[in-house]
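With one protein chain withheld, the remaining protein chains of the complex are depicted in position.
Letters are used for the chains, namely A, B and C, taken in the order the chains are written, and counting of residues starts over at 1 for each.
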Amino acid sequence: MALCTVIALVQSNKLPGYALEKKLGDFTRAVRIRRAVISRASTTRSLEHSALPMEHYDYARCCENVIGYTPLPLGVAGPIRIDGALYHIPMATTEGCLVASTSRGCKAISAGGRGATTVVVDDGMTRGPAVEFTSICEAADCKRWIEHEDGFDALADAFNATSRFARLQSVKVMLAGPLAFVRFKATTGDAMGMNMISKGVERALETLADRYPEMRVVSISGNTCSDKKPAAVNWIEGRGKSTLAECTIAGDVVESTTVADLVRLNTAVAGSIGGFNAHASNIDPAQNCMTLMQAVNDGRDLHLSCTMPCIEVGTIGEPGAHARQLARIICASVMAGELSLCAALAAGHLVQSHMAHNRATKPAASTPVPGSCLRS
Amino acid sequence: MALCTVIALVQSNKLPGYALEKKLGDFTRAVRIRRAVISRASTTRSLEHSALPMEHYDYARCCENVIGYTPLPLGVAGPIRIDGALYHIPMATTEGCLVASTSRGCKAISAGGRGATTVVVDDGMTRGPAVEFTSICEAADCKRWIEHEDGFDALADAFNATSRFARLQSVKVMLAGPLAFVRFKATTGDAMGMNMISKGVERALETLADRYPEMRVVSISGNTCSDKKPAAVNWIEGRGKSTLAECTIAGDVVESTTVADLVRLNTAVAGSIGGFNAHASNIDPAQNCMTLMQAVNDGRDLHLSCTMPCIEVGTIGEPGAHARQLARIICASVMAGELSLCAALAAGHLVQSHMAHNRATKPAASTPVPGSCLRS
Amino acid sequence: MALCTVIALVQSNKLPGYALEKKLGDFTRAVRIRRAVISRASTTRSLEHSALPMEHYDYARCCENVIGYTPLPLGVAGPIRIDGALYHIPMATTEGCLVASTSRGCKAISAGGRGATTVVVDDGMTRGPAVEFTSICEAADCKRWIEHEDGFDALADAFNATSRFARLQSVKVMLAGPLAFVRFKATTGDAMGMNMISKGVERALETLADRYPEMRVVSISGNTCSDKKPAAVNWIEGRGKSTLAECTIAGDVVESTTVADLVRLNTAVAGSIGGFNAHASNIDPAQNCMTLMQAVNDGRDLHLSCTMPCIEVGTIGEPGAHARQLARIICASVMAGELSLCAALAAGHLVQSHMAHNRATKPAASTPVPGSCLRS
Partner (left out) sequence: MALCTVIALVQSNKLPGYALEKKLGDFTRAVRIRRAVISRASTTRSLEHSALPMEHYDYARCCENVIGYTPLPLGVAGPIRIDGALYHIPMATTEGCLVASTSRGCKAISAGGRGATTVVVDDGMTRGPAVEFTSICEAADCKRWIEHEDGFDALADAFNATSRFARLQSVKVMLAGPLAFVRFKATTGDAMGMNMISKGVERALETLADRYPEMRVVSISGNTCSDKKPAAVNWIEGRGKSTLAECTIAGDVVESTTVADLVRLNTAVAGSIGGFNAHASNIDPAQNCMTLMQAVNDGRDLHLSCTMPCIEVGTIGEPGAHARQLARIICASVMAGELSLCAALAAGHLVQSHMAHNRATKPAASTPVPGSCLRS
């Protein structure tokens, strides 16, 4: 069928736009047609021939109504020594200076063979449905039952039957009047696990409903998950991989700023929940990160640690590629970024370095920013 | 120079990896060499010939030490009627169902010609340096001076002199003992403006230092910015474009769930700051979003609003492309996503829809999720 | 010894003021002398003959360096029906209108024989020492051990040996780098229990120190207790008696305001953690209270609930006087206060009622405030 013919069919609603892939088989062609239809219906008419790339791409991905793809440049920071091994840190970003800055942090952490130590202290993905009872007494009875062995075992049997990997670890019930927020926490193998755990939760809720026929499920996700939102419950209970990293930076690596200033930068004024960090979200969106710094060895050296209770990641199950290991690498990388930015802030060179790297007409090289307080 | 020769030079540290672009001129070639060097030094040796794309890309971007690019599929949700006009919403994501779900929200909001209304109530980017005084009295004197006309005008003159666009709007001083967190808020034209404002702040701090010679700048960014971190100060003071969107959904569009349940979903248990939302961060990472729902017209219809005090965006200055307009579109799109997910949650169809769309071997079509409580 | 003689001795530091009680035996006389000494050394010289009462009081109380006592008028609100029985609520306050307002709430809740239902869902006082390890790995090992049966049993044996009443319930370990915040939760019989639990914690820390000789106790109370401070950890984990109360108010009791408005009043803007309430602290300082209201019975009636996870109270062990019962009464009383104030707010009569009751030259009677939206 000629291109213009198909375009006409979609424009006249004879062929639904979302069905183009199925109809044509040819994904790239479907994308081209969709671009044309949307472009010609728009005021700017710019999409059809825009620079947005669409060729050379395998569209067998999880996205609907596709019109192309957005290429994000992938830089490499590091290497950084983590638990004895060296790692390069891939970072997909268009923020100039971020890769270079993280690299300086990696260098400072790895200097003198020291490197970062990491540990995963907890591992479980969560889902927190909201259920409603006819009275606070029934809600309280449910909380007691679930938190007792009998209730937990019953829910665990139902939950674990839904997957080879998902294993229920704990269930926490928070009441708000007759509403109960039941926070299920489970291991999910190497997957991030939201879907896996959601299936388990649905089955467990059926078991709960058998015991409490008057219970009503208000929502499978009732804001204590707490997914994609910074929340105290995640900070305190943990979500995903609860990971820590630490390192000690020899004083001679830190120039032109005092360790004390780095410590002072953590003064909590803005009113965040769950610890204070400089820009953890630049490296991991989990955001719940507490960066602690303190002078050690009679103030000569700087001890740095990052505590991240909620790293929510998954990996595909290649041998050797494990989600916990990924969490450790993320946490150490966050620490590298924290060190570098805090050092730059304390040395007052944030702006220059951004000036130097952003809007570069050519790719900026990871040369040390002049005056940076970390030796490169 | 032969590829292997250059690789050898880098491997032997005769040529620094970050200088490849400058040395070779050919960006793509530089990337190929960098991949080879890193790959051959690794254990898996997989990078050099990995599927990570590197061709057909303009590397003149803000990233360092590049090894290729990550293509994110770009789907289109909508159209959605915003302030009378129809918009398609591009969404770069690999989360199956997100575009389809947002599209259902757009459809429900636009049904019957209604659509979303939006408004921008505040507009100013912030930077909050931390400065230290020798006493709380000197810190208090500085706060008084800045919050008085004389001090503000002096800082504004210095600040505004650094850019054609940046205009100082307000300065808020929060004290923590002898530390002062000085939060500068300024308009930045169509740019997101962090660098612009940082330059202005540096100049303003010089003016402040002239008056308070004993004042010491601890950091140009002292955690009240508050950049890339959810913080109460952003929620209460606003950051970037403070934007609201609202719409009324006719009851007949909302099936199989009661409006009351949608309202109940906002019960605040998890302990977030700055309002509660379902998954605003899926559409805008600003995250500070309060989604409010209430029954109107004697409970027949649903009134929905999203309040986002901190949308931090910029646009390139094409005629007609303005940051405030972008903020309005983002806010309305967030509202579409909120409506769709909340409706799916209340109807209990979250899991099925994810099952249907994720891990798709072929691009999933935005067919209505069976049983979704929003008509498609 | 003549009064003036003793005064002279204290003035000349020959007799320390704090030792007066021990020296004289006569408490009231000691107080008179202390007042004289402080008064004569002051500029206003008013204390010695001030109206502050000192006679007719048994000074065998827990306070040092006493100069008299502050009499707080004790009013009685109620009666209120709680779990079937009627209670009068004593309230020590000088805030006019508070007792009268609470009484109106009690009346509305008890009307038609309904009354409040209450439940205690958790009971345990907490103490959260901060300990420091030499590395995050050692800290993580400690967390694992404590959260495993072996560790918990070892700590419980040590803890429980310190008291007949204190029984360790759970131990939660939160890490912040090499710092570990170990939150002990224990039942404490009818006592509020801070001292009891502190003793147990000290013993348990000795056991922990035997296993981790390099561990250092930074503080017996390390800000996760969290004592006398509103904190997310208390909201989420509970502290003291976690108590709920609920009731249903027939629409005909609620005048001149819509149930919807009462519900709207809970919109969360101010940025609190742990639920929103109107003035719970007026009746209980614990403050962590979430007041939920919703329309029921097709919007005719109002369902009201108060969720208070952190009621920290104790009672002396009189037969029948139990701390849990006290917590239930407090929670129901808070609910009465919430209902009355919210109703007054929604009806717009807050100010008049305060005008009517405060600065009263004679004790204000608990007459219904004109126009109050609760029938009296």
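By definition in this document, a contact is a pair of C-beta atoms (placed from the backbone, for glycine too) under 8 Å apart; a residue touches a chain by one contact, two chains touch by 3 or more.
It should be emphasised that the depicted structure is a prediction, and the values quoted were computed from it without experimental measurement.
Visitor: Of the residues B:Pro16, B:Pro178 or B:Gly314, which one touches the chain left out of the display?
Guide: Reading the full complex, the residue touching the unseen chain is B:Pro178.
Visitor: So one chain is hidden, and I want to know which residue out of B:Leu9, B:Ala41, B:Ala154 or B:Ile236 touches that hidden chain in the complete assembly.
Guide: The single option touching the absent chain is B:Ile236.
Visitor: Touch as defined at the start, partner being the missing chain; which of B:Ile7, B:Ala77, B:Ile249 or B:Met290 qualifies?
Guide: B:Met290
Visitor: Decide which residue listed in C:Val10, C:Ile82, C:Leu179 or C:Leu304 touches the omitted chain of the complex.
Guide: C:Leu179
Visitor: Out of C:Ala232, C:Leu292, C:Met308 or C:Ile330, point to the residue that touches the absent chain in the complete complex.
Guide: That would be C:Ala232, which touches the missing chain.
Visitor: Contacts of chain B with the missing chain: which residues?
Guide: Residues 117-119, 121, 135-137, 139-140, 143-144, 174-179, 232-233, 235-237, 244-246, 271, 273, 275, 290, 292, 303, 305-307 of chain B touch the chain absent from view.
Visitor: In the full complex, which residues of chain C touch the absent chain?
Guide: Missing-chain contacts on chain C: residues 16, 18-19, 21-22, 27, 34, 38, 42, 44, 52-53, 55-57, 59-77, 88, 90-100, 103, 128, 130, 132, 174, 176, 179, 181, 194-195, 198-199, 202, 217-234, 261, 264-273, 276-279, 281-282, 285, 287, 320, 345-346, 348, 350-351, 354-355, 357-367.
Convention: only the chains that are shown with their structure count from here on.
Visitor: Just give me the whole-number Å value for how far the CA centre of chain A lies from that of chain B.
Guide: Roughly 15 Å, centre to centre.
Visitor: Rounded to a whole Å, what is the gap between the Cα centroids of chain A and chain C?
Guide: The computed centroid separation for chain A versus chain C comes out at 39 Å.
Visitor: For chain B, give me the residues that contact two or more of the other chains.
Guide: As it turns out, chain B has residues touching two or more other chains at 232, 264, 267-269, 271, 273, 276.
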